[in-house]
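Excluded from the complex is one protein chain; the other protein chains are retained at their positions.
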Amino acid sequence: MRFRIYRLDPETQARPSWREYDVRLEATDRKVLDALERIRTTLDDSLAYRRSCREGVCGSDAMNINGRNALACITPLEGLSEPITLAPLPGFPVIRDLIVDMTQFFAHYHEIRPYLITDEPPPERERLQTPEERAKLDGLYECILCACCSGFCPSYWWNPDKFIGPAGLLQAERFIVDSRDRATAERLAFLDDVYKLYRCRTIMNCTEVCPKGLSPSRAIEHIKLQQLRRST
Amino acid sequence: MQRAHRPVFLNLARIRFPVGAVASIGHRISGVLLVIALPFAVLALERSLEDGSSLYAFTGWMRLPAAVLAWACAHHIFAGVRHLLMDAGVGASLPAGRASAYAALIAGAAVGLAALLL
Partner (left out) sequence: MRLFSGQRAFVVQRLSALVLLAFLGGGALRLAFGPPASLDQWQGWVAQPLGAAAVLLFALAVLAHAWVGIRDVVLDYIHPLPLRLTILGLSAIGLALLAAWTTLVLVSHAL
């Protein structure tokens, strides 16, 4: 199977380049990650990429596959047009080959304070929630912070330092709608900024590529709606 | 720790954009075109209130710019209505968003084509 892979070794190259590979796959190689392992072990052991769980829950191997962001370990090889083009997440600083610097991305996550904020003393066992209140977290808590979404968002490409991005905003919404959190007003006020939230133009690229099937665009729309409610 | 400048991968030609992104960049481009056309619009208003001089001269070389402007108007309005509906909660899901993006693109193109041919 033919591949075209983005290569960059900052110690030996000044600029990135594309390397072509024609790898013989075993019958058990079904996903892009399997092919990457096969290339690395049989053709070119200098190829660098992140991977861990190999089952789509850790988010390590997010990359651009034939033009769309996806997790390599759960993207089937079948159906991909050759040469299969693998590139790092768009817009993220490339450390080496398919490995990108996630510092900025995680900084935005920390920025939105991804933890429960409440003055109420902790109860005997747990802070209670009705099933309906818990259901509000569905579609938000499952995010694995793989960055497929933010890496596909043009608004994040143009302003990665100031725009929080779909992943961070989805997590912000996760805590805004959590019934146990008591800092809703502060969270919404923090996001009322021309850059932090309002660079979003509802392009919906994020929802198109989320490997967990989440909808950051819908979460962001809901944040804007709640802000509107609060100000009227 | 000194870190050299790291490149980013942003080769737009190698990125496969979904239909929503196409509709969105069309929305932006049409908006910019309309802003550039604003002085001409005010001029047209002024002319229409004087003695109607050459207001309907959409012949010859004016056909193409007029058709482009017609596309810009139509696409901007259709894509804009799509956004307003999504604000109101209509069509925010992925399948609905894709369908409405196609609808806006096709309708806008149709208006532009009609302006060119008629």
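To keep things simple, chains are lettered A and B as they appear, and every chain counts its residues starting from 1.
Everything that follows uses one rule, which is that a residue touches a chain if its C-beta (ideal position, glycine included) is under 8 Å from a C-beta of that chain, and two chains touch if they have at least 3 such contacts.
Given the structure is predicted, the values throughout are model-derived calculations rather than measurements.
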{"item": "Visible chains that the absent chain touches, using the contact criterion stated earlier", "value": "A, B"}
{"item": "Options B:A13, B:L45 or B:L118, residue touching the unrepresented chain", "value": "B:L45"}
{"item": "Candidates A:R96, A:R199 or A:H222 - the one touching the absent chain", "value": "A:R199"}
{"item": "Hidden-chain contact residue, picked from the options A:Y115, A:Y141 or A:W158", "value": "A:W158"}
{"item": "Chain B residues that touch the omitted chain in the full complex", "value": "28, 31-32, 34-35, 38-39, 42, 45-46, 48-49, 52, 55, 77, 80-81, 84, 87"}
{"item": "Residues in chain A touching the chain absent from view", "value": "155, 158-159, 191-199, 201, 224, 227-228, 231"}
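Everything that follows uses one rule, which is that only the chains that are shown with their structure count from here on.
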{"item": "Chain A and chain B: spacing of chain centres that average the CA atoms, whole Å", "value": "29"}
{"item": "Complex contact set, residues of chain A against chain B", "value": "6, 8, 10, 15-16, 64, 66-68, 85, 87-95, 101, 152, 154, 157, 201-205, 207-208, 215, 217-218, 221, 224-225"}
{"item": "Sites on chain B touched by chain A in the complex", "value": "4, 6-11, 14-18, 20-21, 24-25, 28, 83, 86-87, 89, 92-94, 97, 101"}
